[in-house]
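Encoded as structure tokens, the structure appears first; notes follow it.
Every protein chain except one is present and positioned as in the full complex.
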Amino acid sequence: MIKKIICFLLICALVLPLEGCWSRRELNELAIVLAAGVDSAPNNKILLTVQIARPSAFGGGGGGQKMAAAQENNVWVISQTGESVFDAQRYLEAKVSRELYWGHTVILVFGEQLARNGIRKAINYFSRSPNTRETIWVLVTRGKAADVLNSHSQLETTSAQSIGNMARAGVGVPVMLKDLSIMLASKGTNPVLPRIELTPSGKPQGPGMQENIPEARGSQQQATLTHAEPTTTGTGVFKDDRLVGWLDMSETRGLLWLKDKMEKGEITIPSPRESGKNISINIIRGNTSVEPFYDGQNVWFDVRMQMDGALLEQQSTEDLTDPRIFASIEKELNRRIEEKARSALEKAQLTYEVDIFGFGEAFHRKYKKEWAVLKDRWNEVFAGADVNIAVQARIRRTGLTTNRISKER
Amino acid sequence: MLEDGKISNKQAVFLIINTILATSIIFLPSAIYKEARQDAWISIIPVTAFGVVAGLIIASLGIRFPRRTIIQYSGDIVGKPLGKVIGLIYTLFFIYINTFIIREIADMFNTNFMPETPISVFSIGIVFAAAYAIRSGLEVLARMGEIISPFVLVMLLLIVALIYPEIDTKLFFPVLEKGFIPVLKGAYPPALFFSETIIMVMLIPYLNKPSGAKASIAKAILIIGLFQLMIMATVTGVLGGLTADMNFPTLMLARYISLADLIERVEPLIMLTWIAGGFIKISVFYYCAVLAAAQWLNLREYKALVLPIGVLLTTLSIILWENIAQLSEQIFKRVPPYFLTIEVGIPLILLVLAILRGKGAAQR
Partner (left out) sequence: MVILVILAFLGIIGIEVPGLVKKKMWRELIAFSVLLLVGMALSIPQALGIQVPSPNKPIELLFKPLVEWMRL
């Protein structure tokens, strides 16, 4: 009998945990943060901006009623100052009726001022909290991060997804939170982050979609009829965790070459025979190896690059069945790739004096003892190092045609 | 006999694998990496060798005294009073080490998955389930291990396979940057885990082929070494220098997985692995503690001790440490010499004495 009563009580007790557990998360109680931006604020505070998805605007139902491109803004962007990211987030919850959920955050943007003061203090929350993911794309902007977040995309549902897709497609030099952490932890390299900005891009495709243009907003003037789309415009160069300067898109290509991250892209060279005409080559694969040398005093690097490409556009009329022409195009290609790499290298060595290519890591791998001596002044050593670049470009294919079809005979 | 069950040698192999791997893959990578840096994977090799030797000592000792556990035969070797002391040491050791394990698993859950839930919920839940398993006897425990271990191993393989494209081989170089000393230092924290074959001093008597104990233990340790090596190398290749600062690097691996925008957020898989593996590990040590206590007190039945010891385990796992920093400081800095003495030192001394004094059945 006693046993039966105990059993009954135990069964009753089983009902208690059924209602759920402490850490449950119901979808309708979450505010899904798609993008986070961190700017610096006066008094050593930070300004956290979040882009929160508005579930009603996302609703997949409704059949064909909803347009492909957004007719209303799908997100809500709000900012809050705080002593730390977590602090600001806590204050935000006084405004946001739901719990901020970071599990689906796509991008994290740093404002220029904050980046110049150092991103370390802003990044820690994102790598420490179990809710955020290390696969967040991290970017830096010229101006304020809040402005970048306060935008929408013409094609994607939100600007955060648009930026995330670009990063995934490999535009610029995409950096994930984990890559950034690894770069920050290393003495043999310095971080780079892609630069994102709003640039005028066509006409707005819907009513009430004109809030993007920062100039219009700032000066209280009538909004112009230009849509501003988040655009990758280059690369931010960091010395440890402080932003020291920028690379433009062309130099970014050089950076990718030197970091051995060149996966796809395009190179345009002047025609070897006809001036004023150009030839464009699609890069199929690129490969870079860096070998450091050290003789006790000087450090120098041999960089070898290989590229396979396909010729995809020809403004001139060379005979592409002629191997000699091929060779001269490839030679021009070598020159152009080296030029791009050199431009990035010069910026890094002469203007900013930081190693952003991971050359220090390569040095560390080869000269483990010497590295211990040099590592603390590596950026200086790097700035004074000679770099020899040898490029070997190959054009493997010429698209669907051999020569240009419309020949001017 | 307190325990009438028999387990097959294969089941024993699975139990050992599960017992060691369940927590070692969570906590070891960062501890090893802190010492050995990018050579961390090399550290696994000496420690595996150490584990095999430790296992062989334990097996040789167990085989000399068929159908008896260390609690029962230690008195034969060193005399009754001292034998009782050794028995008590092992009983308390099995309880004490289990509080670490319970706390580790609970902390892992608390930090990563359910931060708002009080830690006692995890401790109580898992110990309660383990208590039920143990009251059902050793055979049930062994069969459970047989089901769960292959699952755990497959999950680990799956995670490594999915994260494989992210591995950057450059992160393994330079090899042996500072010589062998850091590598050996890196082998120190895992030594504790790799000599957890100490559970076999309680289990060898129940093997259906005790003579195969040596082979079983060696096989288990080699498999563990292989998996640990694989995980260590993957962690190093993906996280590089970050490994040292991570609380749970293996979980990070699972979080990084992102294949074609389709397979991502798979960390519940690894959570499943850990709860399953951790549960077996806790049950095994719990069982050893209960059995040791019952034999030490010359009881006729061990079941009466299951729940009281469960209460002790739960409570101690909560009150012994205030935070995760204390826990890992103690596990990697303070207790290793003591635990290693118990796990390897005492069995070795007992074995030498048994041989010298001609106690126990001589090897066939």
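We call the chains A and B, going by the order they appear; numbering starts again at 1 in every chain.
Just so it is clear, a residue touches a chain if its C-beta (ideal position, glycine included) is under 8 Å from a C-beta of that chain, and two chains touch if they have at least 3 such contacts.
Keep in mind the model is a prediction, meaning the values are calculated, not measured.
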Contact with the hidden chain, among B:40, B:316 or B:351, goes to B:316
Of B:307, B:324 or B:355, which sits in contact with the chain we cannot see? B:307
Residue touching the undisplayed chain, where the options are B:138, B:293 or B:351: B:293
Residue positions on chain B contacting the omitted chain are 89, 92, 96, 293-294, 297-301, 303-305, 307-309, 311-312, 314-316, 318-322, 330, 334-335, 337-338, 341, 345-346, 349
In chain A, positions touching the absent partner: 2, 6, 9-10
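Here is the rule we use: only the chains that are shown with their structure count from here on.
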Between chain A and chain B, centroid-to-centroid distance (C-alpha), Å: 42
What does chain A use to touch chain B in their complex? 21-23, 103, 130, 133-135, 168, 178, 181-182, 185-186, 361, 364-366, 368
If you look only at chain B, which of its residues touch chain A in the complex? 111-118, 121, 170, 173-174, 177-178, 239-242, 245, 252, 255-256, 258, 261, 264-265
